[in-house]
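With one protein chain held back, the other chains of the complex are shown just where they sit.
What follows is chain A.
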Amino acid sequence: MSEDRILKLDRRNGLSRRTTLKGLGAAAGLIAAPGFVRYGQAQSSAPIKIGFQCHRTGIGAAYGRWYERVTAAAAKRINDAGGINGRPLEIVIEDDGTDPKRGAEVVEKFANQHKVDLVYGTLFSHVVVGSAPAAGELKIPYYVVSEGYHVASGKLNRYCVQPGITDVKAQVRSVAPWIAGNLGKKVTLVYPDYAFGHDHRDFFEPAIKAQGGEVVAKVPIPPTETSFTRYFPQIPSDTDVIYHVMVGPAVLTFVKELGEFFGSGGPQLFGFIDSLEAVDIKSPGLEFLEGSHFWEGMPRYAQPDQPDYVTAYREAVGIDENGASTGDAKDISTAAHMFGCWETLNIIKASMEACGYRGPEDRAAMIEATEAMTEMEAGPDHPQGKKLFNGKTHQVFGEQSISQVSDGKLKVVHRTSIEDGSYEPEADYTTMSF
């Protein structure tokens, strides 16, 4: 038996000098072939390549579909206006399956195979956290559109930037004053029992306390739960506001059972639209949400007073006045997040032009150019609103919308200020080396 195995091993190693030489020769010939020296000396005319890490499949697929559409629209707008430094922009898409391990592989593939200038576009926080170390090791800029707090927390590296969308900590802090002032001061939190829910739990409690309010109960719900009535008795009867951030396929059940449990006389509801991104507010079972309030990064429904540049942006990305695809009224957008792709690509363009970007040798200069940014005015490049970028934490802060469901549509009733959400920097990436 063991002798057999040794024999087989010997045979497998039978690589003769002749075959080795043949292989080496063929490889050398391939490298010398003319196709491989493309753009070697033509740096100035070659396209700028951006690797788009896209959630085409997996739990983030609905978000990924819209991030892709917005990215295509933003890239087209930049190219129509002459590109970046006169060079066209080319988006290379790789699917990460909304999976952190695959995410890191995709970053490597972008750097080593596609040879892109930078990587961009990731949403789900676990994929960002999983991919960031790879971006740091490969020294490739990583512009995420994730709304996670991980960039501002200082746990990532100098190559990771989030300049197009406000992080969850600032979002949560910015809505707290409005909740305390308009809905009530005694709040019960209902949240999924994992990282995304824990962020809300950890940031909301101090924020509402600062407004003189309090969290009277916390109801964590296991992420795989399909029935929720059993958790509702944990909501104290003196609760003014239920703050909910449920996500996943069971969110419709959650709302329906909440309605059955409380009827019309229950506490006020405040939710994060993350629960219902890509879901029609008019779905059966969601009637109970009528009159309740939501956080929105950017309004899903066209608002009567919206500026012209917002109308132009909505037209460019292809959403109608209900926030659904212009081609299919049932294909609801992820409007509260996807504007971040549009704005981030414009910031990438501005950073590259500020540092006179030529190629990968200027990657560090590009990060420094982004770090130097501060105020961004609302306009065609920043349709969601004005923003303030913090170069130390690599995080941007913007205004948020609070909307009320009326007649099955979301109507903006309040706009928070940048100051409502901003907080003292807790990290300084500029002191880290490249």
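Note that in this section a contact is a pair of C-beta atoms (placed from the backbone, for glycine too) under 8 Å apart; a residue touches a chain by one contact, two chains touch by 3 or more; residues count from 1.
FYI, contacts and distances are computed from a predicted model.
Between the names "NADH dehydrogenase subunit L", "Branched-chain amino acid ABC transporter permease", "Hydrogenase formation protein HypD" or "Lactate utilization protein C", the one given in UniProt for the chain missing from this structure view is "Branched-chain amino acid ABC transporter permease".
From the set A:Ile91, A:Ala250, A:Ile281 or A:Ala316, the residue in touch with the chain omitted from the display is A:Ala250, counting the whole complex. Between the chain not shown and the residues A:Asn112, A:Ser227 or A:Thr311, the one that touches is A:Ser227. Across the entire complex, the residue among A:Phe261, A:Tyr309 or A:Tyr423 in touch with the chain not shown is A:Phe261.
Considering A:Ser16, A:Ser45 or A:Ser237, the position touching the chain not shown turns out to be A:Ser237 (whole complex).
Per the touch definition above, the residue from A:Pro133, A:Gly285, A:Gly318 or A:Pro380 contacting the chain not shown is A:Gly285. Residues 59, 61, 222, 224-227, 229-230, 232-233, 237, 249-250, 252-253, 257, 260-263, 283-285 are the ones on chain A that touch the missing chain.
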